[in-house]
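Structure first, then comments.
A protein chain is absent from this complex, but the other protein chains hold their places.
Note that the chains take the letters A and B in the order they are written out, and that residue 1 is the start of every chain.
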Amino acid sequence: MLIRILIAASLLLLLWVLLSGHLGILLLSLGIASGLLVAWLIHRLALQSPNFNTLYFSLNLPRFLPWFFLEVVRSNLDVSWRILHPKLPISPNTSTVSTSKLNDVATTTYANCITLTPGTYTLNVDDQTIEVHSLTQETAEKLQQGKMKERISVLQGRLNTS
Amino acid sequence: MFTTAFIAILVVMFVLLLRVALGPTIFDRILAINTFGTAIVLLIALFGFLTARPDFLDIALLYALINFISTIAVLKLFRHDSLGKSVDE
Partner (left out) sequence: MFVVSWILLVLGSVFCLIGTLGLMRLPDFYTRVHAASIIDSLGAILILLGLITQSQDPLVIIKLILILLFMMLTGPTAVHALAHTAVLSEKNRASDQNSEHPQEP
């Protein structure tokens, strides 16, 4: 537990140094104090999920982000085209996608990624499903194929099966 | 070059205010205000570059965080009629 707090505090100290850009003794000691305080507050919030490997997740993120960025660009172009089209070719609908085999953090990541790509956003998150509102029928069908879910389940690793 | 983007963002903000004034439901208004916050962050960052003073980026960073908290606070007030209750109740 103490190790977790110390790791979080040193990461926060790194953020402090990057934001301030000064390395004086006074500022550094203030940074260490506030880093420890915030790390303790985060620990008190008990946000850490038990079956989640932060290191594995972070190391795999660079493989996920370029694909996700391309996906964001593609869906942006699609939605922009539909807005600029004089007839507004949209068919709004809601559907559900399953989040089985994803842990808490992966489910949150999945929901956020769905919302971040224009054309789809999450309305409701349950234990097993996410309710999605899509601008068109095609985007809903594309989401149902589950390519994004596959990528995110690779991200979380296969440490946990519960 | 920064001026082009600056003017574009100003136009965006004007239209967003129009949506705030028109918006039939309260959610349209909150959505427009939330997006308005995003536009303000971009505007502050652009202004910092326009006047060659990178200090403005710190303000933009803070505004990005405060914008999120204000949206959540307004939504919580709307849903529970109070800021004190926990979400689970």
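Assume a residue touches a chain if its C-beta (ideal position, glycine included) is under 8 Å from a C-beta of that chain, and two chains touch if they have at least 3 such contacts.
No experiment lies behind these values; they were computed from the predicted model shown.
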item	value
Chain B, residues in touch with the chain not shown (by the definition above)	1-2, 4-5, 8-9, 11-12, 15-16, 18-19, 24-25, 27-28, 30-32, 34-35, 38-39, 41-42, 45-46, 49, 54, 57-58, 60-61, 64-65, 67-68, 71-72, 75, 78-79
Missing-partner contacts on chain A, residue numbers	18-19, 21, 69, 72-73, 76, 79-80, 83-84, 88, 90, 92, 111-113, 115-119, 121-125, 133, 135
